[in-house]
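Only a portion of the chains appears, each positioned as in the full assembly.
Each chain gets a letter, A and B, in the order it is written, and its residues are counted from 1.
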C-alpha cells in the first residue's frame, strides 16, 4: 500500500478537506491511500510569490512531519509550487508540485496550453515557473478571471472560466487549458463538458504524478536538488 | 478495471512478451490490466526514422484492433514514438508514446536529462522528437553505446551503459538518464544501483502515463490531433 500526503498550502478547515477528499480519492489507484493535511502557519490563500515565503515555515513543518510519518510521496498542493526546489533538497521521497505536474501533463496531450488564472497577481509567477521548468515555449497564453479564490466554485466563476477558456482557444490557439488553482476539482467535469479541449486539473495531475513516481521507484535527482537533511 | 494495450513495435515472440509482462505488470496498479501484442508486419526492430514508416501498416492494424477491443489506452512501445501524432488522429482513447512519456518524467525529476542511445542511427530521431515536443532545452546530451538492440540485456551492454552514463553525468552535467530503448526494463535496477541519478525507463513511464490519463479522464487534444475516424 502506498501512502501519499497532500499538503494544502493555505488554511483548510475540515469541511474543505472532506470535500476535497471526496473528489480526489478516486484519482489514485486502490493501491494507494491519500492523506490530507494543511499548513498551520502562513496566509489563508496563496495569491502571489510573496505568499509562498510567508508560508515557508508552515510548509517546512508539514513536509518534515510527513517525512517522519514515512509516507511515500508528498504533494505541495498549490498551483504556484511553493518552495518546490528547496523541499526536494531536504527529503529523499518524491515531492511533487501541482503546477509542474499539470504543465507536463498538458505537454503530453497537445503542442501547447493556456493557463486560466483566478487572479492577476498569480500570473507573473506562472510565467516564471514556465521559464524555470523550460516549458515556456508551450505556454501560449494566460487568461485571467479576476475572481477571488474562495469563490472559484460558484456558478459565476464557472461561467467566467468557460468564457476565458473559449477566448484562449479561439484567440490564442490553446489546445489544452490548465487550471491555475488546485481547489477546482469539483467543477472540472462541468468545464470539460462545456469546452472542447482537455482541462488539466493540477490537483489531480499531482496525485497521478506522485503515484507514478512511487510505483516506478523514481524520485527527483540529487544532482538537481542536492540532498541536505534537516536536523 | 482499466485495460491498457501495449503494442511492441517490432517482432516480439512469446518468450519476449512473457519476459516483458513479468517486468511490466508490477508497474501498473491493481486496478489495471495490461495486454501485450506486437505488430505483425514491418521490421524486426526500429533503428531509425525510416523503420517507423516501414512499420506503419503493422502499427495501424494493431491500433485499430485495440480500439475495436475497447481498451482504455494504447501504448506505442518504442523509444521513437512511431506515428504518434497520426495515431492520435484516428482514435479518441489516449495513445501514449514511450519517448514522450520518458522525456516528460525526466523533466519532472530534474532540470535536464541525457539520453543513452543503443545505436547511432537512433540519435537524430531523438533530437527531432525533443524539438517537436519542445523539450530540446532540457536535453543536455545524447551518448551512444553502439550495441545492437538484441544485445542490450547482456552484461557487456550494462557495463557500456554505466560507462556512458558516467560520462553523461560528469562531462555533460546530466541530472537524469533516459533509456533510448523500451526493451531494457529488466536491467534498470542494476543501472540504478550503479549510477547516482534517476534512470528513466520509457517502457515503464509509458505505462504510468497511460494509467494517469485514463484515471484522470484525459486524452490528447483534438485541437492538436484533429479526429478523423478510419472506416
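Of note:
One rule holds in what follows: contacts are C-beta pairs under 8 Å (C-beta built on N, C-alpha and C of every residue); 3 or more make two chains touch, one makes a residue touch a chain.
Keep in mind that what you see is a predicted model, and the values were worked out from it rather than measured.
Every protein chain here is a copy of the same sequence, 2 of them drawn, and the whole complex in this file adds up to 6 copies.
Quick note on the criterion: only the chains that are shown with their structure count from here on.
Computed centre separation for the pair chain A/chain B is 26 angstrom, with centres defined by C-alpha atoms. Those residues of chain A lying in contact with chain B across their complex are 27-32, 96, 100-101, 104-105, 107-112, 133-135, 137-138, 169, 173-176, 192, 196-198, 200-201, 204-205, 208-209, 211-213, 215-225.
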